[in-house]
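Worksheet: the structure to be examined is printed underneath.
A single protein chain has been omitted; all remaining protein chains appear in their positions.
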Amino acid sequence: MQFPGLFNYWIAIVLMMAGFYMVMAHGNLIKKIVGLNVFQVSVFVFYISMSKIKGGTAPILEPGFEVYSNPLPSVLILTAIVVGVATTALALALIVRIHDAYGTIEEDEINAQESES
Amino acid sequence: MMFAAGTLAVLVSMALALARALLGPTIYDRIMAVNSFGTLTVILIAVIGFLSDRPSFLDISLVYALINFITTIAIMKFFKYNRIGRRSGEDLGGL
Amino acid sequence: MSPQVTMQLALAAPLLGTVLIVLTGHRPNLRETVTLVTAAVMFLLVASLVPEVMAGGRPEVVFGNMLPGLPIALKLEPLGMTFALIASFLWIVTSIYAIGYMRGHHEQNQTQFYAFFAVALFSAVFVAFSGNLLTLFLAYEILSVSTYPLVTHHRTPEAKRGGRVYLGILLTTSIGFFLFAIVWTWLAAGTLDFTDGGILSGKVSDTVAGVLLALYVFGIGKAAVMPFHRWLPAAMVAPTPVSALLHAVAVVKAGVFSVVKVAVYVFGVDFLHSLAASEWLQYAAAATILLASLVAMTKDNLKARLAYSTVSQLSYIVLGAMLATEISVVGGGMHIAMHAFGKITLFFCAGAILVAAHKTEISQMRGIGRVMPITTFAFLIGSLSIIGLPPFGGMWSKWYLALGALDAGKQAMVAVLMISSLLNIAYLLPIPIRGFFCEPDDNPGHGAGVQEAPWPCVLALSVSAVGCIVLFFFPEPVYNLLAGMFAR
Amino acid sequence: MISVHFPVLLVLVPLIAAPICLLLRPLPGATWAIATAASWFCLYVTVSLLFRVLDSGTISYLLGNWAAPWGIEYRIDLLNAFVLVIIAAIGAVVMPYARASVTREVSPRRIYLFYTMFCLNLAGLLGIAATGDAFNLFVFLEISAFSGYTLISLGRDRRALTATYRYVLMGTVGATFYVIGIGMLYMMTGTLNMMDLAARIPAVAQTRTIHAALAFLTVGVGLKLAMFPLHTWLPNAYTFAPSAVTAFLASTATKVAVYVLIRMYFTVFGGAEIFEMFPVRETLMVLALAGMFAGSFVAIFQENCKRMLAYSSVAQVGYMVLGISFATVTGLAGGMIHLFNHALMKCALFLVMGCIFYRISSVKIADMAGLGKRMPLTMAAFVVAGLSLIGVPATVGFVSKWYLVLAALEKGWWPIAALIVASSLLAVIYIWRVVEVAYFRPVPEGAPEVTEAPLSLLVPTWIMVLASVYFGIDASRTFEVAHAAATLLIGGGK
Amino acid sequence: MVALIVDVLSWALILGGGAFCVIGAVGMLRMPDVFTRMHAAGVVDTAGLGLILIGLMLQAGFTLVMVKLALILVFVLYTSPMSTHALAQSAVSTGVQPLLADGANNQKDKEDEPSKT
Partner (left out) sequence: MAAAAIGMIRLRNLFAVVMLSGIFSLSAAALYVVLDAVDVAFTEASVGAGIATVLMLSTLALTTTEEAIKDHRNMSALVVVLIAGAVLIYGTLDMPFYGDPMAPIHLHVAPLYLRDSIVATGVPNVVTSVLASYRGYDTLGETTVIFTAAASVMALIGRGRRKVKHGVPEGAPSHGYSSMKPHPILRVTAKLLIPAILIYAFYVQAHGDFGPGGGFQAGVIFGSTFILYALIFGVDNTRIAIRGWVRRTMMASGVLIYAGTGVAALLLGGNFLDYSALLHDPVHGQHLGIFLVELGVGVTVSGSMITIFLIFAGQDR
């Protein structure tokens, strides 16, 4: 499971861009949120990738282990995951409201309705 | 060594399950694939824990199993009762 | 009372007056009494400062810093003294006139009118007293904004349009050019105080100074140098007292006053004289003088014609400043006074004709002199003063301007002054002549009921007309006062 | 003794107030009282902090008493103290206003949530400004963003929802970009503390990672501060949010983002050098100028007054960014002064909108016909604040313009100075459209009888208006603080 | 000696489990319709997971780890039939027909849209 060099980061970046593309390009509100999720998770992967030390192990101190991976990115990402799920919940709640108000969750249909009114 | 072999087997299976999830064709195939994928992840994490000599990570597997279950139930309910929003008023009978 | 206190009181008086006017708004008589009393108090306060200034005093007041190193400061010097004196004196006259006009014309929102009028006067005197460019700019903008409600007093679509042009041009030029120039000056000179001999000399290259000068002259939109003159005719939608005091005296004079002040105290006469750019601006001013006169001839609406005449006359003063000799600057300063009396008389008359005969177009005014002899006669006096014929005050300022032009070696400018005087004759004199000598129209709509305007109007225009004559015979005080600019 | 803990208390008090508000659901009045008390307390704390910083220099507060690069540090220097006072002051003024305004604009069942969210937002914004830790900043950015989203979505127009949605998307993308940037910085330096970063970045400043980090931070923060062309979330969000929310957010949220940008550039990346290394200055300057003109132009054509002001905010943000892009003491001070000044005047203007909405339930310009007569005090406030936006002297708008022009001229870039002046003139047009309608157009037939707004709305409005006049006439104090802060930052932020 | 036996046994179990996983997954991919695929998925859930976990348990010995493994095993064995049952039932009830021997069903036409019935 050991990728050479920077490969790991590149994977994360490709995933980020896939998620970002979903956010930007898709008109469906839910799909945008899914894209946002993908985007965020990829950033988390990116962070976690940098915390790994070859031959290291999880930073839970236990006798018998010498090298531990970096705990700090984990801490940061724990926080970020929570933020991410909070975003999802909020955005989904909004989508429900939008669906109530407009009867659709397609961006262009909503725009059409807005420009009418 | 054997853990590695086990890991490999599980990874292959995961790839296949993913393929099924992508191919569909029906919703139920996807659900099933996701479900299997979850189970496989449970195994994977358990094995990896042993692979890296830190079997205490099993907690994660346990949570996976739990969450996977809940998700599946939620999906079922979703399909049972809310197929397309609330427009379908008809009762589909007991599950 | 020390002069410093007097200055502050002179500024405080109209503000206090504003408050009182608003408070007494529901009782017109009381309200107008307040206006008159305020005007009188302010004039007395301002007048009491004259001996001090004549004696060479330059009282200063510094309020807190507006920006670090840049206080809001007052400083009294001869030019400001002259301007303040004229403005505050004519306020009394205009107030009397306004009482007659506003009542006679049944205007609405009179309380608002008087209140903003007081604010405008406050800012005009604030301009006159300002001790540095920043304060000047501050006062200048207060003046622009506080006169906007007066210009748009009628709330009609035309008023709205006029107001738009008025505020648009004044703000555009002042923020776009004037402020820009001020900031540049501050950067270059490190100070904005009005100092004898100027602050820019030696601080900037000639090119930059030229650009700055142009920014100042055009940026002070109230000086109405073409092509930024459009606001003045547009402002004629205002009630006549406003046109009279503000657009013949306070506002436009604040503009040219600022130009002169910048010329004398920021650039310094000597530095200015050495600049090539000042010559270009002389041509701009000369062009404005002639063009505006020509335009004035084409206007049938009396107030519009007077407005273009004002545009033309203002450039005399700008020209005086740009000629940059001591005598031409003094001539310019005197023209502030002389033109003020002349033009306010003309506007009073225009207003009186409107109130009494409901006429605005010159072509309707045949024979008006027969039913309104005093008014028409006053109009004649005002016209002659503007033209610059003796025995009227307007002669002196033209005289000194011409002297200044010769002094500067600009014979062409003397010619411009001459031609302009001829044009003045051409567009001003026909009106009283028509009024006295032509037969009235046989239009049944008017003629019978027409008589002189209400007595306050007549009184006011008589006073200002007499002023024109008095200034011919006693120009020395004004001259001496202004000459004090270069006393040191 | 307790004043030692002021740096953390100012965030903590509103933070604790929020759950208490949630618990006090049956008593909307009590939630209002708590939120108001919290915001006033914050004002007191921030002002006293500002004076302390002026007296004795930067204050550092170690959370959990862990030494700086390991634990999280609160670091109050002149810059944050300045921003903190702005936020707290706006909060303290808007709160009393909110009571009447919110009762009218928000469903009664959600009022307690409104105050909960308001406290959270206040805490979040103050937290962003106070912290000295790059990641902690992100956390509080999200707190303020979340509560901001909710506050906006409380608007009754259904378009508030889509506006919020757009804001959520763009805001989250911005935050994620910010996280990516921080991640790269962390990767190269191993630290998250801003001062520590500042100390360690020069060693690796030439690496491509740091360049990319800078790019991501700029875009991420740019999204939050509605820098042109990343502003598209802003107009609708401000238009359809409840008035008190718009007033508060418009004058604080984007300002805090500007603060973050300044902090990143001048403290973390070490100030002026980055402007020499990359085309940062050119990019920022072009975007700022484009924003100034585009925002103003679009504002001219708006029919909805709140929307017009929102676009004007986009333009005004341009001024601040422009000031930053000069990277000189005067420019930065100008940007910061404008930050303060714009907060005052925009708050005042949006509060006026709230007053108007309170009475006529609309903020369309066309519906404001004749209001000059019927709501004289409100409209007078609008005129004064509008003049300030234009930049007429004796108002705050003039002061900022003065310094920005000065900064441009100092650098010898007089065309830019001319553009600053020119764009500010566009404000004349859009402000005056409203004034003309309010004063010149007669009251339409059959319009409901309208009286002056109630005192509880007018007093806060006029406080802001008078403040914007006061600080326009006596700008030395703001200038001194801004100038000192700018000197500190240009000097490397030590 | 005992340790060796345990080791060998657990090896066998893990490898066997891995094999079942793969078999099940292949089955999921290759089987013709939902119901038969479900059948294959069951192999993964029961045989695959069960064998591997038992193998791991043998490795772990009598520790907390073993308890946890046992818990997982019990849990999955408990829930997996439930979800399969639920899945099948809802599939049937929403109109998905099992693919009959005569191939009369046109499954392929119903991609992703069973819900429209």
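Order of writing sets the labels: A, B, C, D and E. Residues in every chain begin at 1.
The rule is short, and it goes like this: a contact is a pair of C-beta atoms (placed from the backbone, for glycine too) under 8 Å apart; a residue touches a chain by one contact, two chains touch by 3 or more.
Computed from a predicted model, the values in this text were never measured in an experiment.
**Student:** Which of the visible chains would the unseen chain be in contact with across the whole complex?
**Tutor:** So, spelled out: the chain left out of view touches A, B, D, E.
**Student:** Just one of D:I20, D:I429 or D:L466 touches the chain that is missing; which is it?
**Tutor:** If we include the chain that is not displayed, D:I20 is the one touching it.
**Student:** Pick from D:S101, D:T116, D:T172 or D:T395: which residue touches the chain that isn't shown?
**Tutor:** Going through D:S101, D:T116, D:T172 or D:T395 one by one, D:T116 is the residue touching the chain not shown.
**Student:** Identify the residues of subunit D touching the omitted chain, counting contacts across the whole complex.
**Tutor:** Residue positions of subunit D that touch the missing chain: 5, 8, 12, 15-16, 18-20, 22-23, 25, 61-66, 69-72, 107, 109-110, 113-114, 116-117, 120, 123, 127, 133, 135-136, 139-140, 142-143, 146-147, 149-150, 153-154, 180, 184, 186-192, 200, 204, 207-213, 215-216.
**Student:** Which subunit A residues touch the hidden chain?
**Tutor:** Given the touch definition above, subunit A has residues 1-11, 13-22, 24-28, 30-31, 33-35, 37-38, 41, 44-45, 48-62, 67-79, 81-90, 92-97, 99-101, 103-106, 108-109 touching the missing chain.
**Student:** Against the chain that's been left off, what residues of subunit E make contact? List them.
**Tutor:** 75, 78-79, 82, 85-86, 112-113, 115
As a working rule, only the chains that are shown with their structure count from here on.
**Student:** Which chains are shared contacts of subunit C and subunit E?
**Tutor:** Touching subunit C as well as subunit E, we find no chain at all.
**Student:** Taking CA centroids for every chain, report which one is farthest away from subunit D.
**Tutor:** E
**Student:** Can you figure out the chain closest to the middle, judged by Cα centres?
**Tutor:** Of the chains present, the most centrally placed is D.
**Student:** Please name the chain that ends up farthest from subunit C once chain centres are defined by their CA atoms averaged.
**Tutor:** E
**Student:** Looking only at C-beta pairs in contact, point me to the busier pair out of A-D and B-E.
**Tutor:** B-E
**Student:** Which whole number of Å gives the spacing of the CA centres of subunit A and subunit C?
**Tutor:** One centre to the other, that is 69 Å.
**Student:** Quick one: report the Å distance separating subunit A from subunit E, using the average Cα coordinate of each chain.
**Tutor:** Their C-alpha centroids are separated by 29 Å.
**Student:** Taking the mean of the C-alpha atoms as each chain's centre, how many Å separate subunit A from subunit B?
**Tutor:** Roughly 20 Å separates the two chain centres.
**Student:** Which subunit A residues sit where two or more other chains touch them?
**Tutor:** None at all.
**Student:** In the complex of these two chains, what residues of subunit C are touching subunit D?
**Tutor:** 64-68, 72, 134, 137-138, 141-142, 145, 152, 155, 157, 159-160, 163-164, 167-168, 171-172, 175-176, 179-180, 183-184, 186-187
**Student:** Spell out the part of subunit D that touches subunit C in their complex, as residue ranges.
**Tutor:** That would be residues 387, 390-394, 399, 401-402, 405-406, 409-410, 414, 417-418, 421-422, 424-425, 428, 432, 436, 439-440, 473-476, 479-480, 483 of subunit D.
**Student:** Hey, which residues of subunit B end up touching subunit E in the complex?
**Tutor:** Residues in contact with subunit E: 2-3, 5-6, 8-10, 12-17, 19-20, 23-29, 31-33, 35-36, 39-40, 42-43, 46-47, 50, 55-56, 58-59, 61-62, 65-66, 68-69, 72-73, 76, 79-80, 83-84, 92-93, 95.
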